[in-house]
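A single protein chain has been omitted; all remaining protein chains appear in their positions.
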């Protein structure tokens, strides 16, 4: 995690968080530990509980007790989970970090203290809850930062989706027709990589701007029913339920592979698939074969769950490096400028997003130029 | 121009502009004539003058007199130009179309009539002037629509820049190191195409987000001074002056080619190049060879002017098809909903942008799906 | 294995091997069983022993006893191995299949029977031995067929090498500089895929034709010492020992990853690496970290063994489908035309190679045209 490391080194030298009380409700894992260490290096006092009892790694929790108050145990009960949230809040945090809005929501119920500065949130679900809640304090939407979306969705999921499919099936992508359903950030990442691996890629997309972009990038664009009879591999990545259903399954080729890289397990209409199949059996650990009445076989990966998590190793650590770097700089921003921020969910400032990009470039050994003063003056004429 | 044609056919059937008085100050060319015909088919009464006396095609002007009042002659004097603008305004247009803001600015000086609905503007320069002017009427910024930017900058200039370079030099792109300076919409288009043609592409970019994106797409990213000694071909596309200057020229390889695809002729520091050269002579119609003191030769294309216009045929007609389709739908939008719009420069509505994308897909023979009602209901839960 | 399946169906109908005695010394695995079944379906009587005691799957061996004489047991002793070869030869095979030349070499020592028709060989090592032996019978070099080389080396290893690296490290390829050393069939496959995954790819190659081709495909081409300081990931695929040694290791960046996809474990100079390192420890199951005196860390994958086999699942089954299809058709060719063939190692006939390509296309659902008679007549004028 070179980006977070460089931030930690600067934090240690500059102490921007000196004395700041920070409360965190995050997955207590080895990666998160690096974030906690960076914040501690910057001078913060930290109390942390686990965002999900099943993700807590007890050895990590133990190791963190040197630098933070840790209220988390693997597989803790729901009562313990609630008690732990309260324990963190009892530490009177002035900044909170959330991975699902639990901490800030609980704090809201208690009533926001006058000296509370603000919060960060890492998940889409958490942001949905917070936007409904409309909090009276600034909330920085970390996962909507550009670096986060580009790395997480486009490059991270783009790579790990195909990786998950290869691990589950050991098929050869070259020569296959891969149908990517959904051409958003993630869909583009999957499509470009599949093409780079020698697949013939077909795109299905309902948004006309995205469909047109796919076409202008040289992909064939088809309605899903027309694509159904063409594909060897289908990858859904739309955020929409039931994008492939009975009508599509009925047209698919014998041996077609079905993978979901999108939203929970709703993008493939699994009840329809089960109704259609005369039999079903596992042919590989993560591959279920559904046999249709006429003998054709469809291969469902990972029971329709998100294939890069279920069949692969999830995101590379360097993806989390970006997320946590944004978190660390967001906390610093709240510490230094939080009082001046309006309440409500808001983007991470562009300067932080740019700083993370700059640090990531540095970690890759890439140098870039800056504009000269005379160039800046020239451009300022147009503003 | 299939997109504009399909709009014209609908206009003819629906008459959305029936009786509307429209004033236009545009380049009077064969392509523009198609726009005028579409507006006339929709029921508009049109008066048009030329945006630039040199671009007026007299035969087109003549041919348009059947359906519009035309006040334009090739190479007309500045006095005639002014008189013609006034003639258009005398027709009491309620909607204006501008290609440089001349018409709306003149109308503003006269005072906006009460029944004036709004305007469209096609150029960046025009928008700069109008944003300073802060007009008391809605102005739709056509060239900031997504379809326009994607087609015009990314695909149009992406292709035509390399095309212009090939026409000027007849060099082989495969095996060359091509340095693209600037990785915006246009720079990306140029970079991807150069790579597709077998060039080794190096990117220089001052914006860290863009630089990081270039790197994540597999390009080598270098400061311009480091790239200077690597490149066989340099293409500037930044919008910033003097991105290549004396220090860069001094490091370049014998035979390096210099092309500008960006902003006027300021991106290459031509005075510095002339000072550095001991001699200079044309080696091909659009190629000037500058001989440095040590004998190295640098080849400047099209005197540093925008290479796709100076050395190529400019944009394909289908690029203008998109622009004019946006113009036509923008006029319709003003006619139908202009009264409800706030004053000031504003984006073309998303629905119009999407409609142009949809019509372009149709013209390419591409069908796409729509979301079902149940999918729309599902998504509405998150809004 | 759809290609082999279609051959088996034809064999069952046409019985081209009716009564033919075939001896095989192959890896006794589930995939090989499909080959044996295809030959048996064609009417052959088959005796088989294992090419490597460790690869023998006992359950497969058992299952094959219905249709073949099987002389193979997992982890059998060397004496048993020799006894089993002799048992196969005692069956008086008229055609042999080898995966390392053991069977044909043993038969040669006994003396080739008069009615012996010919042999096939699947490995490079086996062909080396047989070319020295200069056998008095035709030997079809299956692994030199074009379909075999393209699928096995280019597409198979191209994909599985990167797959192995991802599984071992979970790194993100996008944004990394990947140095591919060797631009033969396999190196090209690796390079193109790495580029498709967003890596910046640098090629090192000693052959000027290949180096030039790499350059004309847009890759940067560097001497290995110059590439050493650039790479984040190094992949050797040359067939040559010690292509990366002390001088290269000394220049590498902290965190560089070393993977071999080439020849045994000789391409990386591991003794030099061990001498250079002050310490070494496993950081992941297949990743050893070597710490240099100045603190830089190099990460060696799979102890320098072939990374796609050691860290991945090896080739997809469809790669073996091609190999075994070639084997089956080669046996048929020997049965039908072997008497007319000259002795010695020789290519698989073009017609067989083409037939496998045709069957593979059919399995992918791809139809192609044939030349018309008049086109054939036209072309014959040039022959």
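For clarity, chains are labelled A, B and C in written order, and residue numbers in each chain start from 1.
Here is the rule we use: a residue touches a chain if its C-beta (ideal position, glycine included) is under 8 Å from a C-beta of that chain, and two chains touch if they have at least 3 such contacts.
Fair warning: this is a prediction, and the values are worked out from it, not measured in the lab.
Novice: Based on the whole complex, identify which of B:50, B:93, B:126 or B:156 touches the chain you can't see.
Specialist: B:156
Novice: Can you tell me which of B:144, B:197 or B:289 touches the chain that was removed from the display?
Specialist: From the options B:144, B:197 or B:289, the contact with the absent chain belongs to B:197.
Novice: Taking the full complex into account, find the residue in B:167, B:210 or B:358 that is in contact with the omitted chain.
Specialist: If we include the chain that is not displayed, B:167 is the one touching it.
Novice: Touching the absent chain in the whole complex: find that residue among A:1, A:199, A:286 or A:361.
Specialist: Final answer for the missing-chain contact: A:199.
Novice: Under the stated touch rule, tell me which residues of subunit C contact the chain that is not displayed.
Specialist: Residues 128, 146-147, 150-151, 155, 204-209, 211-213, 215-216, 221-224, 226, 239-243, 353-355, 357-358, 360-361, 364, 366-372, 374-375, 378-379, 382 of subunit C touch the chain absent from view.
Novice: Tell me where the left-out chain touches subunit A, residue by residue.
Specialist: Touch with the absent chain occurs at residues 174-175, 177, 195, 198-201, 212, 215-220.
Novice: On subunit B, where is the contact patch with the chain that was removed from view?
Specialist: 155-156, 158-159, 163, 166-167, 170-176, 192-193, 195-198, 232, 253, 313, 316-319, 364-365
Following the convention adopted for this analysis, only the chains that are shown with their structure count from here on.
Novice: With chain centres defined as C-alpha means, what is the inter-centre distance between subunit B and subunit C in Å?
Specialist: Taking the average C-alpha coordinate of subunit B and of subunit C, the gap between them is 53 Å.
Novice: In angstrom, rounded to a whole number, how far apart do the mean CA points of subunit A and subunit B lie?
Specialist: That gives a centre separation of 36 Å.
Novice: Using mean C-alpha positions as chain centres, tell me how far subunit A is from subunit C in Å, no decimals.
Specialist: Measuring from centre to centre gives 39 Å for this pair.
Novice: Residues touching two or more other chains, restricted to subunit C: which are they?
Specialist: 174-175, 195, 198 - these are the residues of subunit C that touch more than one other chain.
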